[in-house]
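The structure follows.
Of the protein chains in this complex, one is absent; all others appear in place.
Here is subunit A:
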């Protein structure tokens, strides 16, 4: 069997989430990856070196530049007949494109799998992760998005795949057009793949107070996240959100500051290896999943934490 992975990349780099999707695909058979975009020579070269990849399909054309769903889905539909499985990481792009392609192939997609049981059976969370469903697909071809936090990323080096050019689809009268992006810029690690994540919640009280978290994130080499409550209140931008409808993270260390622990937040971080919670409410549900809980006022605890981390270990 052969699986095709639509490979996410940003700023000329293949995302760790995309390499997690490669790992999931490798459990199903030989792995081919599809690299799409404009002027993507270097990305396609990098894709050949991912461990476990046998072939790289390169679709280098202007119409794929902004990863719009309409042309990308059409491309997947054209390539799909050669594959038993078509996968993508459950990123904004994967979630946008895979179901559209599935509908065009008359396939019921399988979203956000967390485990591969066999070639037609997969485990996926339902009800915000409060239950895990094992589902078997009767479709001849499976279209799948992969929850990256549940699969180790395939090594970026070690493979020696060949590159095959894919003809671009016709630039038919486009029904959608890219206008602009407003991306958060940060020198910190990417939230979805950081080894340490430190998140603030409604307890932070305002956006200004997130500055108290920054030196601690710097000391730990951490990404900064937030609860839905903090994002809804406008303290931080939407891409900070950790939770069922935001980013799903599973770092080695997750530090929750002033976060009560709503079900939908827990769904986004409960697979973290070690969880620390700092909250002044001793009854907050976050303490039920925390390995280390500190009942304290965060405005006192954060400066102390900063000072303590500055001391030599």
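One rule holds in what follows: a residue touches a chain if its C-beta (ideal position, glycine included) is under 8 Å from a C-beta of that chain, and two chains touch if they have at least 3 such contacts; residues count from 1.
To be clear about the criterion, contacts and distances are computed from a predicted model.
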> One chain of this complex is not shown here; going by its UniProt record, which of these names is it: "histidine kinase", "Electron transfer flavoprotein subunit beta", "Glycolate oxidase" or "ABC transporter permease"?
Replying inline: "Electron transfer flavoprotein subunit beta"
>> Just to verify: which one of A:20, A:48 or A:111 makes contact with the chain not shown?
In response: A:111
> Thinking of the whole complex, not just what is shown, which of A:73, A:87 or A:153 touches the missing chain?
Replying inline: A:73
> Considering the entire assembly, which residues of subunit A contact the chain that has been omitted?
Replying inline: 10, 68-70, 73, 91-93, 95-104, 106-112, 121, 124-139, 174-184, 192, 196, 220, 228, 231-232, 237-239, 244-245, 247, 252-253, 263, 270, 273-276, 287-296, 301, 304-305, 308-309, 313
